[in-house]
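Okay, so here's the structure we're looking at.
Only one protein chain is missing from this complex, and each of the others stays in its spot.
The first chain written gets the first letter, and so on, giving A, B and C; residue counts start at 1 in each chain.
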């Protein structure tokens, strides 16, 4: 890897993404990274927004691109960032989602129980670091927040990190939802560093407001769209059903992939061998399993799988208040009769729950605004700010899903 | 299906697509149509253009949208199109690609040997027509070119049909290749009908020129990009290898999907039962098979599958002239030694071929320009036209693919 | 005007605008309408946003285009709109700004004292109606809110009228301010009519929120940008200076245009003759006057004109609280000394004032949301709404402008 290469990737969101460092090439060429090509960024959102089929790989390339812009911008304001730090923070953002499994958030904790994707990202980064003779050590130190310049970590993970900037930009772009468009380029130009912390210059206040409003709108219009939510719950229910009827010798449940291990034998210990198995999983394994299970003799399993494949999803409803218990009972009874399913199993065809828009958001972080006179305030404390408690607090809504 | 519904679908290319007729709903809800969600429009182009992951379903929805615009435009110019004809021509364009199998063109004739996708589209449409009590009869008559108004067929399949307008617009959009952008809205506004034939008004000449130049650029920059071409050939080689070592009792080749049937037992007779099997195939079956075959004991098969999954593709080169025979021999020898593969099997790791940009284009069709004085000329005969033989004739190039 | 014409106008914001009715052609060809080509939509905003040079004519064509879409949308939902009503409401929106004078809002009440632009629009429409043999009568009835279908008037003038939708879309487009982009196409698709009133369907709530937030951001980032505000105040100060030193026989103040009349002899009586004079005024008269007055012996007048032409504008500041009186005194003294201007005239080089963002907004109107169950609520009363008093109430800020 001595040869100095330079590669340009076309990106419909940003135009062109440039790659020019051997370590970046090494990461992108790694099979673990290439696996992200086979994981959709937005899971089942494509059932409502047909364009939403972009991948985790594309998102992480986009975040990498924004990171490059952020670094250039901060440097032009006199903030010192060495070449090593630049490459490290870029490597870290490329790898920040490497621990995602099939269908990303939709199946988190479902396929691999009890392990969070960020923990997996870290474990995978450490494994790759050994392969790469420690070249990722600085990246890992920044990723975990241990490095001495906190703003570098905040660029990866914070209220205004390039991760969020990319996923909001990219998701709204591929969905065709103009309500989610943010002015990422203007926010980047407004970034600054004050006492080691990432901040926004005073005249960027309106861009930040727009960012927060866009995020809110993406939650309610897209990420928690009732049909998307219903489809993702259906996927979860399918995997729950498989676990509940799982038997080692039921060949009709076996799917010829690592999924068999994680559904059958996995005991929660993520060692090098199991991590490697995890890194072979992608969306195709789930989809193949669904197509196979659609022919399984278990009535509930095959029902749900067929419905899913043919996009005959739950009818879902979302509302502020909890659903009336009698209403739910009534619906359960109706579904039980329609599908001949015992009330003990009714949760596969009729259920309620709470959705909250905190999924991506970290409540305890601030968006610091740096005023010209050196004063620092959180965006919610700024005079005439649009953003108060109602935007910063999580919002809970109730949903009901019903097969009809 | 008496209830009059109306649905709006967000599309990043056109904004919104509106659906409002029961027959259109029935088609879109059909499992055969929903299958198109699981087939990528551009096969392996995403290995070079990461955004190119959009689906056949999305493309056919887009073409349906443009068809609606074309119908409105022609009507506003006084061309009679009845409501039945409108719905029929929209149904036909929705279904024009229903016969595509996994990875579309890339695997045509490879998975299902000897059957063209348009023939399959027709067979599937006829099957759906029986389910829908003949509601598709007019659509089929237009699709096959038998209906009395030829311009309706030409809107589906002709030099300036909405199929091409959508795929050029959509493919260039998702690839982020501005060179392929066409002014579809202006072309639509320039459409007219003269003596039953679809034509372009005189002042649309430059828009047609741009369309043809954009198509040409998409061929050489995207559809026949050397790496994309290499990746698609690798997929073909993998399936060829499977066929060549195929044995019914080799469990390690079996993939738990309809692919097993088409690789093993299919005798070329596409009847209702086999058609139904075909309609269960999608990209996931191929990807699952590749992941399985990557662990197969056959050295060549597992080599190619692993390479493909990890994006370690053939090094490809494209040039005008045929490759020098000695040069090819040299490369073959080199590959044979590197991978320990016998010269008899060398075609799996080193091969040459011809690529031509006629794939989508029908040489014997014309683009008729209607002048204000009633004269009709083909675009290539227009004074000062950019487009001469060099654009209308197919161009052949030679390629070499080599595993390194 | 018997010949049925059809014309397509390229518009960078919406693609194409189609014109196809004799009355619409007659309006657009009228010299009063063509005058709008010579009036900038955003006055001096181009001094900060160089792209903001689009015209009142372009804006009114854009609003006309959106009106056509709105009519089609409402009709597709079964709301009856006759062809006469369609043409009338389109004519009305084309003419809604016909009463604007040079530099639109910036010089309203300054060039022609005591007359509001909407009153002038009405007077000019009535004059044109006489020329057009009463063809505009229905348009005028809708424009003035007297017609029996209130929703038609609300499409022209209301919280969600096509006027606002166009100016926000167009202004943000030409400024290159992504914060102001609204999803006009989605809002249009969400329009409906309930008991004669224009409403928004329930699922359009987030689009309306985005519209209101975008409008708010355009106010503070663009319309009331401190430098734009300062430039527009400078223009006002120049005209005030001319009035204060005006003398009929001062040839150096005369500008060879109708401006001379409105600065000199106009007594507030807008009759047919003075209206015709008004309709000859445009931005060029003001700019010519400034270039002439830059050479006038009055020191203050020539100072301000030269400064304006060379973009050496007031230094402006905007803040929530009123400026400290001593601070202002200090600045006045400083300016007085720097420019040798008596304190009596200090208001030309240093002054304070209040800016408020109600300019375009009508406080007493509602945005009605129609829920699926038939309930109607104002957007501010909707559960989980972002928009409360803080957005609907006008916001006042204080500014200071100082020549340095």
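Keep this in mind: contacts are C-beta pairs under 8 Å (C-beta built on N, C-alpha and C of every residue); 3 or more make two chains touch, one makes a residue touch a chain.
Worth saying up front: this structure is predicted, and the values here are computed from it rather than measured.
Asks: Which residue, C:6, C:130, C:311 or C:329, contacts the hidden chain when the whole complex is considered?
Replies: C:311
Asks: Looking at the whole complex, which of A:30, A:170, A:189 or A:210 touches the chain that is not displayed?
Replies: In the full complex, the listed residue that touches the missing chain is A:189.
Asks: Hey, which of B:50, B:68 or B:183 is the one touching the hidden chain?
Replies: B:183
Asks: Determine which one of B:34, B:137, B:217 or B:398 touches the chain that has been left out.
Replies: Looking across B:34, B:137, B:217 or B:398, the contact with the absent chain belongs to B:217.
Asks: Contact with the hidden chain only, please: which chain B residues?
Replies: Counting only chain B, the missing chain is touched by 178-179, 181, 183, 186, 206-207, 209-210, 213, 216-217, 220-221, 320, 383-384, 386, 390-391, 395.
Asks: In the full complex, which residues of chain C touch the absent chain?
Replies: 9-13, 15-16, 29, 31, 34, 37-38, 46-47, 49-51, 53-55, 57-58, 61, 173-177, 255-257, 280, 284-285, 287-288, 291-292, 309-312
Asks: Counting contacts across the full complex, list the positions on chain A that touch the omitted chain.
Replies: 6, 8, 15-16, 20, 76, 185-186, 189
Just so it is clear, only the chains that are shown with their structure count from here on.
Asks: Could you say which chain's mean Cα position falls nearest to the mean Cα position of the entire protein shown?
Replies: Chain nearest the centroid of all protein C-alpha atoms: A.
Asks: Starting from the mean Cα coordinates of chain A and chain B, work out the distance between those two points in Å.
Replies: Distance between chain centres: 31 Å.
Asks: Quick one: chain B and chain C, Cα centre-to-centre, how many Å?
Replies: Distance between chain centres: 49 Å.
Asks: Report, in whole Å, the distance between the mean C-alpha point of chain A and the mean C-alpha point of chain C.
Replies: Once rounded, the distance between the two centres reads 44 Å.
Asks: Return the residues of chain A touching two or more other chains; collapse runs of consecutive numbers into ranges.
Replies: Residue numbers touching two or more other chains: none in chain A.
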